[in-house]
Structure formats: C-alpha cells, structure tokens
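Left out: one protein chain. Kept in place: all the others.
Order of writing sets the chain letters: A and B. Residues in each chain are counted from 1.
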Amino acid sequence: MREFFVKKSILPGFSLSLGFTIFYLSLFVLIPLSMIFLKTSTLTFQQFIQVITAERTLAAYRLSFGTAFVSAGINAVFGLIVAWVLVRYTFPGKRIVDAMVDFPLALPTAVAGIALTELYVPTGWLGQYLQMAGIKGAFSPVGITIALTFIGLPFVVRTVQPVLEDLDPQIEEAAASLGANRWQTVTMVILPVIFPALLTGVTLAFARAIGEYGSVIFIAGNMPMKTEIAPLLIMTKLEQYDYPGATAIAVGMLLISFVLLAAANFFQWLTSKNLGKV
Amino acid sequence: MSQLNARTEPRFVRYFLITIALAFFALFLVLPLVCVFHNALSKGWVVYFDALKHPDAIAAMRMTLMTALVVVPMNLVFGVAAAWAISKFDFRGKGLLLSLIDLPLSVSPVIAGLIFILLFGAQGFLGPWLIAHNIRIVFAWPAIVLATLFVTVPMVARELIPIMKSQGTEEEEAALTLGASAWKTFWLVSVPNLRWGILYGVILCNARAMGEFGAVSVVSGHIRGLTNTMPLHVEILYNEYQSAAAFAVASLLAMLAIVTLIAKSIVEAHIRQGQK
Partner (left out) sequence: MSIEVKNIYKKFGNFQALENLSLKVETGELLALLGPSGSGKTTLLRLVAGLDFLDQGQVLFGDKDAQDKKASERGVGFVFQHYALFRHMTVFDNIAFGMNVQPRKVRPSRHEIHSKVMELLKLVQLEWLADRYPWQLSGGQRQRIALARALAVRPRVLLLDEPFGSLDAQVRKELRMWLRRFHDESHITTLFVTHDQEEALEVADRIVVMNQGRIEQVGTPEDVYHSPVNAFVLNFLGNVNFFHCRLEEGKAIIGGTALDVPGLDVDKPHPAKLYVRPNQFKITRYAPKGSALKALVEYVNPAGTIVKINMKTETGERIYAEISQDEYKNLKIVKLEQVYVSLKDVTYSEHLHNIP
C-alpha cells in the first residue's frame, strides 16, 4: 500500500517532512481558506447570485478584470522586450537594471501605491503631461492600469528570461544557415519556443493584478461604479459588517480567476506539448 | 563591415529595443523610487526625522519587526520540510501538493485577511468561543501574524524546491554509505548545501512579511500605536494629508526593498556558483 503511494527510498524523513508539510498547510492555509466557502453556504443560492450580480459588484469585477487584462497585455510586450534586452545585449548599467526588475516585488505595495499616485496626480511629475494630453492619470482606470503594470512586470520578465538564456544558440544559427533572415528567425524559431513561458508569465501577472490591493487603492480614487476595484468592494462590505456580502464577492472573484487560470494552463499545455517538455 | 552574425540584430534595432526597455524601466521603476525620497525630504530633514521618531511610527516599526520575527522562522521550517519531501522523494499527488503550496499567491490579500475575520471575528466561526474565553485574535497582533503567515507561506519553499531538486540525492547517499546516521546526514550534508538557498528564501519571505498591506489591513483594526504595522502607518499618514511624514516612513520601507534586492543579487551569484 505504501509502495503504491511513494517510491521506497533510503533517504530518511519522508513521513515526518510530508506530514509536517500537510499539517502546516492545512492549519494555516486550507482550513482558513475553506471558511469562505463555509460562509457562502449560509447564503441561499439566490442571495449569492443577487450579491454578485448587483450592479456595483459587476462594475467592480469588470474594472478589476479589465484593468488586469490590459496591464498583463502591456507587460507581455514590454516584459518580453526587457527580458530580451537583458539576455541578448550589453549596455552600461545592465546589472542594476537586472536587479531592479524585482523591485515591484520587494517594495511594499502601499509605498508603491502612494508613490505612483504622487507621480500621476494632475500636478505630479508625469500627471501634468497626461493632463495636457487630456488624459486623467490618477483616480481613473488609467491609473489603476499603471499600478497593475508596475506590479506585474517582474512576473513576465522572470519567467521569460531563463528560457531565453537556455535557448540553444545553434537553432538560430541553423535557421540562419538555412537562409532565414533575422526577422524570420525570431518570429518562426525563437518566439514559438519562448511563447509558453511568456504565457505563464502573463498569467501570473494577470492573477496577481486581479487581487492586487495596496498599490491600487491610493491611485484608484475608489468611486463606486467607476474606479472601485473588487478587493476594495470586499473591504467596504467588511467595514459595513456585511460579512456574507464580502464573502460572496470574494468567492465570485476566486471562481472567475480559477476558471481563467485553468484556461490559461490548458492553452499553455496546448502550445508547449510539442516542444518536448511541459 | 558591421559585425552581423547569425544571433544578433542590426545595430539600429538593438539600440531601439534597448531604448524602449530603459525608458520603460525609468518610467515604471526608477521614477517611483525617486519620487519616494523626493517627497520624504520635501519638507526638510527635521520633518523627516520627526516623522520617524514619532511614537506611533516607532510602535508600527516594532509591530512589523515582531511579526516578521515570528513569521519568517515558521515559514523557513515549513519551507525546508516541504522542499525535502518534494525534491527528495517520488510520491503520488506531488503536483497537487505543489499547487496547494502556491495557492496563497493566487488569492487576493484582501481575501487572505477576510478568511481570518470569518474564522476568528466576533461573528466568525470561533468568535463566540474566543469572546467567552476572553481571547483576542482579530484586530490584534495574532491576526496580523496569521494573515502575514498565510500570504508568505510559499515564499521559502518555492525558492528551496528547485535548488534542492538540482542537487539531487547523491551526496546524501554518499553520506549514508560512509556510515552517517539520518540526522547527521541532514545536518552535516543537506543543510550546509542549502545555506545560500535558505538565506535567499528568508530574504524574500522577510521582504514580503514586512511589506504586506492588504491582508494585514483587513485584520489589524488600524489602532494607532497598537495594531499598526509600518505599511498601515504609511496609509494613515497619507490619508491624513501628512504627505511628507507618510513618505518618510515609506522611505524606510523603500530602503528595505533596496537592501533586499542587493542581498538577493549577492546570494543569487553564490547559488549559481554552487550549481556549477
């Protein structure tokens, strides 16, 4: 029976380490997380639907998923360029740029939030130029997208970078020797190989952006129906002691994200299954 | 003759791409950082240091430190145990376990806070019992620790698993054939081999633990001088239009981020060398 579950090994500590891992995960992650499903079950199905299809909730979902999607798209393009430049070219200060890519992960989100707000308010360093162009930076969906782009960048760069580094130089040389020009080599030989990694990175950035709170709430403006993201709506419900409402919105958010993540995983499997590794 | 070979682009394409990358980098990464320090010092050094010396700020710093001091060691032990089970053994359900470990990363921080309110809050699952026994978890330090813990659970494990996997099991097997006991093999061979990986995980876990905002914001209750962490203190000051003070405290957190990045680069170099 045990043989069926684990390949026998002479290394010690399997039961201890696995037992502790499962215990710890259950205690601090799984049991607390199961609370939201337990809480939701106190609502009738109709009540649940009522909460998550309320106009204000739908607007928040639309805003959260929409801005997350746009920011993931921006990061797909610029993250790929940053990763490419970091792997392929040399330029002064490259090592600092490389290290700074992780800055959004290392910087507390609240700090990022107030700094970005300060930059993009109409009187801010960048906000004034947007103002001239007739664009509202802070306190608009544009501001939210900017904050989410900031947060998502490292996910794309750090998943694409290692794949680009490991790329066998000979496949490019082979393509060139077969008469492909550089543009053909990049689009027909390199991009298909790194595409699954790019997709993974974009998915991670997207997932993070959906739930992001700290860096967004300062720049968002938080106007119901207009610039109120889903996590903030949960927060608002909590402050009004509407726990069932908050939980229902949270469950709706989790369900939509899981469906999207599963779709992305499937699509990634589809594009990578012929590359010999998943 | 230009030095065009099969693996590079024409010069103008290179310069164009580097320019785009650097412009994006400056706009999204450098400017916010400069902005923090510019605003922190906008009213001079006196205001800056006053903001940092304020009793509420000191209390927030203490709260943040105390939280990290509990959370990081716990997640370290978890990370080592999880990495050991996952990278040294073949068992069924490993993929599922890996996804469960990563689960907190795909849960919004606000939801991470919410679940502890639902569990321990006054209307929560264990709320009545806790009130009856006069135990305070929500809107107090224990909930801050739990919420931070939830968010940072994967941080050490995620870094250790690939490192341990790449090291394989041969060195442990060698130690065993040389007569070492299981315990000695673990402490004398496995742990020293992992020391840079452990440091790496601890650095990242610590940065996230000290900087966590959303989850903590839900459970802390924002009681000044009592249950505020540094990021929450920044929020309060900023919302009260004490911009310079807010950015002063924020500048400390930004410095923490910079130190984290520097330490991370150094440790990464060591890990890469160790894998040769």
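Following the convention adopted for this analysis, a residue touches a chain if its C-beta (ideal position, glycine included) is under 8 Å from a C-beta of that chain, and two chains touch if they have at least 3 such contacts.
Remember, predicted model here, so these are calculated numbers, not experimental data.
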item: Displayed partners of the chain not shown (whole complex); value: A, B
item: Full-complex contact with the absent chain, from B:44, B:73, B:128 or B:192; value: B:192
item: Interface with the undisplayed chain - residues on chain B; value: 170-171, 173-181, 184, 188-189, 192-193, 195, 273-274, 276
item: For chain A, residues in touch with the removed chain; value: 8, 10
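The rule we apply is simple: only the chains that are shown with their structure count from here on.
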item: Contact footprint of chain A on chain B as seen in their complex; value: 6-10, 14, 17-18, 20-22, 24-25, 27-33, 35-36, 39, 77-78, 81-82, 84-85, 88-92, 97, 100-101, 103-111, 114-119, 121, 123-125, 146, 149-150, 153, 169, 172-173, 176, 182-183, 185-186, 204, 207-208, 210-214, 217-218, 230-232, 234-235, 238, 243, 246-247, 250, 253-254, 256-258, 260-262, 264-265
item: For the chain A and chain B complex, residues of the former touching the latter; value: 4-7, 9-14, 16-18, 20-22, 24-25, 28-33, 35-36, 38-39, 78, 81-82, 84-86, 88-89, 91, 95, 97, 99-112, 114-116, 118-119, 125-126, 149-150, 153, 169, 172-173, 175-177, 182, 185, 207-208, 210-214, 218, 230-232, 234-235, 238, 241, 243, 246-247, 250, 253-254, 257, 261
